[in-house]
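Shown here: the complex without one of its protein chains, the others still in place.
Here the chain labels run A, B and C in written order, and each chain numbers its own residues starting at 1.
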Amino acid sequence: MTNYSYTLFIPLIPLAMFLLIGLTGHKFKPIVSGYAGTLGLTVAAFLSYITAIRYFFIEGAVDGTYPMIKAVSTVWLRFTDTLHIDLGVLIDPISVMMLVVITTVSLMVHLYSLGYMKGERGFARFYAFLSLFSFSMLGLVLATNIFQMYIFWELVGVSSFLLIGFYYEKPSAVAASKKAFIVTRFADLGFLIGILMLSFTTDTFDFKTLTSLDGPIITSTAGASFMGLSVITWSLIFIFIGGAGKSAMFPLHIWLPDAMEGPTPVSALIHAATMVVAGVYLVARLFPAYAIAAPDALHVVGYVGGFTSLFAAVIAITQIDIKRVLAFSTMSQIGYMMMSLGVSGYGDHEGLGYMASMFHLFTHAMFKALLFLGAGAIIHAVHSNNMTDMGGLRKYMPITHITFLIACLTIAGIPPLSGFWSKDEILAAALHHNPILFGIGFGVAGLTAFYMFRLYYNIFWGTDRHYHHTPHEAPAIMTFPLLFLAVASVFSGFLPFSHMVTSDGKPFEAHTDMLVAIPSVVIALIGITFATIMYKKPSTIPDRLAGSIKGLYKASLNKFWFDEIYLFVTKRVIFAYISRPIAWFDRHVVDATMNLVGWTVTTASNKIKGLQSGQLQQYAMVFVSSVVILVLLFVYLISK
Amino acid sequence: MDILSWFVAIPVLTVMAILFAKDLKQTRIISAIGMSAQLGLTTWLVYAYLAERAAGNAAAWLFKYDVTWFTSLNIHYTVGVDGISVAMIALTSVVIFAGVFASWRTDYLPREFFISLILLSSGVFGFFISLDLFTMFLFYEIAVIPMYLLIGIWGTGPKEYSAMKLTLMLMGGSALIMVGLLGVYFNSAPAGQQLTFNLNEIAANGIPVVAQQFFFPMLFLGFGVLGALFPFHTWSPDGHASAPTAVSMLHAGVLMKLGGYGAFRVAIYLMPEAAQDQAWIFIILTSVSVVYGAFGAVVQKDLKYINAYSSVSHCGLVLFAILMMNQTALNGAILQMISHGLMTALFFALIGMIYGRTHTRMINEMGGLMKVLPFLGVAYVIAGLASLGLPGLSGFVAEMTIFVGAYQHTDLFHRFVTIMATTSIVVTAVYILRVVGVLLFGPIRDEHHLHLTDATWWERLSTVTLITAIAAVGIFPLWLSDMINFSLRPIVERIVAAL
Amino acid sequence: MMTEGIPLEYFLIVSTLMFFIGIFGFLTRKNLITMLMSIELILNSVNINFVAFNSYLYPHQMQGQFYSLIIIAVAAAEAAVAIAIIINIYRNFRSIETDKVDEMKY
Partner (left out) sequence: MNNQVMFFLLSAIILIFSVLTVTTRRVLRAAVYLLFVLVATAGIYFQLQYNFLAAVQLTVYAGGIVVLIIFSILLTSHISERAPRASAAKAALSALATVAGAILVLLTVLQFNFTPARLEKVEPTVTNVGRALVSYKEYGYALPFEAISILLLAAMIGAIVVAKKESNQEKQK
């Protein structure tokens, strides 16, 4: 077996950069930090590519299976003899794939930010956080055990928090970062409970043991059950809640649109390409457990994913803020991936959904990062996030325009761009397993094409707006990542994913199902056509259409009022009916009880003090009457 | 003199030296030297302890030393350390060291202040090294009583009230402890044999179960008061809010740990049968503490109140874990004591520093301080992240150990309350982020705050010491955890054997 | 015998009544001097008791008589000291009413 221990450096280099920039960044010129971070990531990316090439092409499958290799592992914290958190590096197809995705996108974002963030206050801080994020995300995907994953899970959460709140003087950014952290934290609670339940049942955290076919999960007979589902199922559902939180699945999605308050490169990296797919990655990581031991949990995953993808697509149609459109589109696409996992079986061609999900994860990372970076370039030029402030930009920003168009076509699923291939596999998998989900997926494909082109036309076509200064193309340091990602978006579809990343590690032959491919292309084209009619030239159709379905339009525009519901629950219910009463109870009941004890003692002592009045005759009176009473008692009453 | 007694002697010597100091300058230099020596000694102790263990010395207690000081009642001055006490001593040294620097600029009666503060720490050290229950109690009282003066004289706000409340409630706890200890003493040996206060001898003899049932709740409650057990925690918000910075640090950071440590060392260790029988009552109370404290913190407006309630929650977790009575949870309890000690000390230090600049602790009167006070801001964020259990900082290690340990129980009740307790991590995130969001982020709310100056060197030293310790525990928890585990094993075996 | 026809009980009744009259005076009079006089009444009633008991029950001894003597002596001493104190109080308080002399309370 090959020695992969050098992969340890892939996460450690960004960590070192984080510490270096974080501790000494303020001593140098800001740009030094940027170069240092970028350089570090370049090395990491280089190592990742080497690893991928070695793993997939040089070493290849052993006995027809891609092995799961623990390259490095050291005990970090011991709970019991069997339960201990190890820190290590796990090499298997999905982790290697994720290494490539993360380092690539992260490197592009690092480069891009050199231009985008130029002159910002806190430039060094930005790069420090980016490095921290890269470290955490790489640690997450390389995790050898579920607790290590949880550790890095939290770390990516906090990096995301820090980056969303990068403009910490802006109240909306602060609120968004807080929201993101708390919502995902809430989900992580589910994750943690899931881990506790799982570890209690199986007595291990180790992924290799958990997912092996003769491991404790899969071999364990259902055991105790609760509400008809086994403990394993429950724990996997809880773990999925964690994943759903990070991946912004319904109903834990509300943080993602707000997270767009962060700098745009961050949105591209964290909230489009890498961190938000952690949930998908988590389910994929435990996939054998889901697929074999807890199919019910997998169904939950599928339905949640399917519903989210539809739900988000509907909202995306009406949003004005271009980053929000992209955010909902991200949600929708991740829902797609989840759905795909949900409709997958285990092994061989049954595992098509799994493969498709990973495939889509890969391609999505490329084109979504591209879209966000493109959006960033546009925002950089226009100084606004709203598409109502844009229009006719195609002549000012040709490179951005072309790359953005490519990305739109990719996400819409037009062959032969990468999005087509991955989406096609997903739909094929859904068709075989669950027609309802297929229907949803099919509809979402059309909606996606529609809203993406609505976005595209609104930005690049239509009339010029009144710009403060003439928009101009971004500098080369920003356009290079766009071009690179555009190329990746175009060609990544041709990667032989079914030969590399499969549910059981064994390659299989996937073929394009014309029965699925043709309708999906057709519906995408229909979506694009509608968008072209409505938005290419200024027209009144959108307004009239909106008028005719007013209720739905309004619901979509307001994101189905989910923010308001959450706000209601947190502010009105938790604050007003739990926290405040508890605080009140503490002050006015518990504390008052203690004070009452004190008051009783003081008052009693004051009263007793009053007895000692200094009045001689009062004492004498008491003395005499007491003697009389005592004599009466002892001589006459008790003795007789 | 034996090595451990120096831990008591150095503070006492420092206090005596301070008596000859002329002004603030000399006082603080002497204090700093004394506490640095203490920190150095602690480092040496940790090293020596680990070296002994590495050399294969498997005795439960190391560096033992024994003198009889009251023959007729068989009271000894017996000292010794195991992994748990070494950890607690290390915590105390770090916190007192940071505390001295945090109160660098005490201008009102500085000599008296430092004398009380350091005297208090000598009590704490004595408590952690004692193996004789009576001596332990003596040191406990030494640690608790200067608190009254420290809050009553150097405090802010309704300081007399708070000091009185705190002292009286803790004295109430002490009274229970005293009764419990006497109960233990009179049941410490079979009839006709010499009664003893020695922890190990009592453990070896065992206490009759009937007596246990009676004295366990007294001892547990008595220590629980100091450990902020619901509903006896209300001294904590007022006390902490009124106390001066270093006192809050030491009190929340170390003194509250005396409660947890005592509950574990005395109540649970000596009376496992009763503990097993009655644990459910206290488990309910502690899990209430955990959740209640967290929710209570959400709506507070005063920084110190927030932290005090947060302490209630975190210390509740300590007692909660102790009551789970298995190796992992107990290990978690000790880790949590250390972790909470460090981070709450950091919090209070920072709150003191911020208060010293803005002259308010109301979060809604401040805002955007990150911009003017970047060092303190970053430190506050780190403290907050430690508090909400971010991996890589100490809180995570401790909480996870507790949760995993507590969940290992086979019966449903324990697992259910564990899940209840885990919800606190979300609520913790809510209040921590709320404070960070309002206090540090956003626009600057008060124009006067624009001209604030960032941390001075002593403030930096104080916070960096604590942050380093937090990160050290958080990043390399294994040595600490293994050290504690090693010493816990015989204790847990004894507890389990008794059941 | 000069006590012929007078049973012991008669003396005791007189002394008891005198005793309680003294107590009543002590309880009701506010003037310190009248209180002192009440005390003298009480002491006298006791003396009568002692003497009567001695005479009737233990005529072969003289304890009762001596007790009375000693009591008289003590009463004299007491009166002297008490009056010194009273005068002192009067100097300080310009009054010898008991309810005004309650500085020592609490």
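The rule is simple: a contact is a pair of C-beta atoms (placed from the backbone, for glycine too) under 8 Å apart; a residue touches a chain by one contact, two chains touch by 3 or more.
A quick note: this is a predicted structure, and the numbers were derived from the prediction, not measured.
Peer 1: Could you list, sorted by label, every displayed chain in contact with the chain left out?
Peer 2: The chain that is not shown is in contact with A, C.
Peer 1: Contacts of subunit A with the missing chain: which residues?
Peer 2: Counting over the whole complex, subunit A touches the hidden chain at residues 617, 621, 624-625, 627-628, 631-632, 635-636.
Peer 1: Considering the whole complex, not just the chains shown, which residues of subunit C touch the missing one?
Peer 2: Subunit C touches the missing chain through residues 1-6, 8-14, 16-25, 27-31, 33-34, 36-38, 40-41, 44, 47-48, 51-52, 55-62, 65-66, 68-70, 72-81, 83-88, 90-92, 96-97.
Just so it is clear, only the chains that are shown with their structure count from here on.
Peer 1: Could you put a whole-Å number on the gap between the CA centroids of subunit B and subunit C?
Peer 2: Each chain reduced to its C-alpha mean, subunit B and subunit C end up 67 Å apart.
Peer 1: How many angstrom between the C-alpha centroids of subunit C and subunit A?
Peer 2: 98
Peer 1: On a C-alpha centroid basis, what's the spacing between subunit A and subunit B, in Å?
Peer 2: So the centroids are 36 Å from each other.
Peer 1: Applying the document's contact rule, which stretches of subunit A touch subunit B when the two form their complex?
Peer 2: Per the touch definition, subunit A meets subunit B at residues 75-80, 83, 85, 147, 150-152, 154-155, 158, 161, 165, 168-171, 174-175, 177-178, 181-182, 185-186, 188-189, 192-193, 196-197, 199-200, 574-575, 578-580, 582-583, 586, 590-591, 593-595, 598.
Peer 1: For the complex, give me every residue of subunit A touching subunit C.
Peer 2: 609, 612-617, 620-621, 624
Peer 1: Using the touch definition from the top, list the residues of subunit B that touch subunit A in their complex.
Peer 2: Residue positions touching the partner: 164-165, 168-169, 230-235, 237-238, 292, 295-296, 298-300, 309, 327-328, 331, 368, 370-371, 385, 388-392, 396-397, 400-401, 403-405, 407-408, 415, 418-419, 422-423, 425-426, 429-430, 433-434, 437, 440-443, 477-478, 481-482, 485.
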